[in-house]
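Quick one: the structure is below, and I'll ask about it shortly.
Left out: one protein chain. Kept in place: all the others.
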């Protein structure tokens, strides 16, 4: 019998973004996205929680070495998105509106490739502000 | 194939309440509810997290427009409970002890009616203090 | 030559209150205090920071034994105000509107009497919510 | 004899910015401002604390009506800076680098004009991240 | 038909620990555990969240009396681990590396024995720092 445990690691990045649909008029974008549609962008301090589920290694007592997980998040998320304009600097959002929902799914997909599927289930929670956040998958 | 995501929205309200059972003597209420049974009431800064689960709209990148969700919570929860006495001002607690558990269920039931069942599963977490909170449903 | 240091201790209490002036009409109170004038009261989780200034004891390395300070705050503030109705249960506010400013001054005056004036300057900060707080003296 | 008290009010705004000196080469800007010099901007959730010092009104128990202060901050700071690009959208930073220091001074100067100098001393603290913040004046 | 609810209670303890495997050389421990292998120990402010799932008592409105839960956590966790050296003072870790994962499982097992299995499912989340935490069971 095995026992599943979860470990979590938090990280942060600060980025600019704009919400809009390329196929819509400016007026339609204003109606749907309001001040988030500012063509000059606005920004956020994003706070990320990565959750891994798996089994504790009986020798080390680790599910994963949290320093290793920290480095993976630094390389894959912080270096990619910190102090960036998500719309202009990040190919992931070239054709994808950088809502908190979509950024969360993008980060999940990036991290999923770097973390062994046989050992770890993962999920991602992303805070855009202290009041708004998303989680994927459910 | 579809992928479920969750979005969360936080809100706050400040209210007075008293814990007691109408059918019990004052002594029995003191025994069970202690200082929470103060007949003159005490109060809390309640902090609410509403969780919605569903699918991202591929055009907008939204599960729900968070401004719309904020307005629903403002109308249904903040206007109803903020700066109120839960026992005396709120019919929901005319015959229901306003424990953190019961307030959480009441808020869930109110919001459930306002949010489309076909699109969104929902749950509610309510913090009475930073150390005590409840979540419904599980 | 001596060197001043400050130590801080935080505590919490949960209370009900109502803002109003006895000498005013209900309408005037509504105009000035709005929903804070609810005759059935509302409430808050108050968070208190007590600051002491003085000199470090060279033997213990303490400005004050923080356990002793914690006990003084528990006796003088928490037992007095926690789970109370400030207007109805607390003689300090029998003739004083329990605004965050006035509660702060009252707590300062209570603690000032318990803490040696020759050894400690003190001040008090009181959070009514995470957005509203007061500090006394300045 | 009078007694000075302080009250504080917190607010938040989310904005994009870029740090650079117009008179410098891109290379010099990179050297000094690093990733903060991204020409496409990045952004932050700014958190603001406004401190007012003065005397309690003996009738109301208020230093200031905190709802009035909240409205002044909303009008003067949130409407001006929230969901804006500080460099491109805000004339205050047309010729001023929007460092956390300069934004803090700008907000102080704006609020100073709106709040009665005879009644209130004021100061401003601005958090750019949870680790970096500024305060003015000292 | 019954409805499951969860209640949560937070507590804190401060402890010293060292991460290492007795069967490994010092060099191997350094390689795997890095500065956490300091033979003189380091320490943390641990923050614990205990989650109980069950049904609300229709008379009291409680899932559990949170004061009772607080006392159980105080007796079983705080008295056992607060201001202790987990490696040297706590028999639970005599042969078990006190990683955040293992401490979480140990606390779960201790609390599981004290809380009625027929009434409550439980799980435990333990924060070692604000960035690293674990949860058990999943």
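Labels A, B, C, D and E are assigned to the chains in the order they are written; within every chain, residues are numbered from 1.
Heads up, the rule we're going with is that a residue touches a chain if its C-beta (ideal position, glycine included) is under 8 Å from a C-beta of that chain, and two chains touch if they have at least 3 such contacts.
Only a predicted model underlies this, so the values are computations on that prediction, with no experimental measurement involved.
Trainee: What are the shown chains that the left-out chain touches?
Mentor: Hidden chain contacts in the full assembly come out as C, D, E.
Trainee: Please output the residues of chain D touching the missing chain, sorted low to high.
Mentor: Given the touch definition above, chain D has residues 19, 21, 23, 32, 34, 96-102, 104-105, 130-138 touching the missing chain.
Trainee: Extract the touching residues of chain E with respect to the undisplayed chain.
Mentor: With respect to the unshown chain, the touching residues of chain E are 12, 14-17, 35-36, 38, 40-45, 82-85, 88-89, 129-130.
Trainee: What is the set of chain C residues that contact the non-displayed chain in the whole complex?
Mentor: So the residues of chain C touching the missing chain come out as 3-11, 53, 56, 59-63, 65-67.
FYI, only the chains that are shown with their structure count from here on.
Trainee: Can you figure out the chain closest to the middle, judged by Cα centres?
Mentor: B
Trainee: If you tally contacting C-beta pairs, which pair wins, A-B or A-D?
Mentor: More C-beta contacts join the chains of A-D.
Trainee: So how far apart, in whole Å, are chain C and chain E when each is placed at the average of its C-alpha atoms?
Mentor: 34
Trainee: Using the touch rule from the top of the page, what residues of chain E touch 2 or more other chains?
Mentor: There are none in chain E.
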